[in-house]
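Dumping the structure here so I can ask a few things about it.
Selected chains from the complex are presented in situ; the others are not included.
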């Protein structure tokens, strides 16, 4: 198996300067650790808990920034798409199109993303059994694009809580797609703070370590230099200054997990 | 409180003839029982479990049929929309736009539906706590449309199963929006038949009776003259010939529930 890869970045694209700064900082970490890195950022938070929450820069303003991040840092970029007609445009500026968990069964979106020819990373819905992701993968592959990844990000467990079922990881791997563990959204407490979603950052390393020990192709970790001031997912994001230590730890577990196969 | 209303129809719009036939049959039942009826049918099953499942006629072909149903029977019509740019067109032919459960937090879709000025029926996501629907209602109302309904259709309970929490009904009512109980999708077993969703039709009257006794504005029941031959949701649909008996029963419970307030 290939060594652990990383999808990381701030949850939301905040500005050109912020994107370049975080991408550069992440690239330095990735270079030091020799870990493959895809830079992640969202141009639109399309399903915020409430209307008053910040949405983001929007597709038009974001795409040149993604292009600049790619060019300046050499990093591939992933961003999420919410409607079929965003896919072609986004595909011009990024390397991986991500399908949000709530939308993982929207056939038109999956097909539109697939038809761009870019890699497609589909997050498993909070309402979906892991074995049902094979139908999701088949929608992308059936549209002519074998380059699909699947991401585990927790499953509904009562109200305002998710749980990470580690059995899901080998089940998802049976689809043949590389499996990513999203350690950030797995610790989310959806709607758990009233008008916004809460979370418990302290469980990010716990769940990430468990997932890497089980065996995954990559981890997805949102990070921010000042999470508590971030426009979204602050309670779940890892402070940038703690990321390298966490990754070192995960890489040790990854080497061990993959040596044992 | 107003007497119980009914949203009913076949899950999918199968053909012009089938739509007119079922609408006429339902109108006769509704007239006999003096129950307010909104005819429901979907022009597109946009989130089927697998790619090989039937999708439906599509928006363009469906709209004239919805218009004809309205004209011929005098019934208001409800259909679900999946993308913001479908809302305006659908609003020309129907009276209520329905937001599917998976999409209940997609801000752009909610706003586009709201801006048509038509009533908007939002299904509560399988992943959403009932108290979090107030933010969803606020998105529609905040877009200038106070005419919003909310529908309970079960919440994720382990894998491939939903459970109907009857406490959700009064909590949803606190939003101020009329509350509909979807007795059809509440008995769904998502993905539970391998490549399609299963369900247990025998629990439709059980859950509907419970919800009406608790107190709801309306029930949503999909029906078909031959459910087991229907292109979608067959295991959950009530045979058309059994609908009138079920509704009579529900109306008795509704009168009792609303008399006691």
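Labels for the chains are A and B, by order of writing; each one numbers its residues from 1.
We take it that contacts are C-beta pairs under 8 Å (C-beta built on N, C-alpha and C of every residue); 3 or more make two chains touch, one makes a residue touch a chain.
What you see is a predicted model; the values in this text were computed from it and never measured.
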Complete complex - number of sequence copies, 2 represented: 4
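Quick note on the criterion: only the chains that are shown with their structure count from here on.
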Subunit A and subunit B, separation of their C-alpha mean positions in angstrom: 33
Mind pulling up the subunit A residues that touch subunit B in the complex? 46-51, 55, 82-85, 102-103, 105-108, 125-132, 135, 138-139, 142, 155-156, 159-160, 190-191, 195
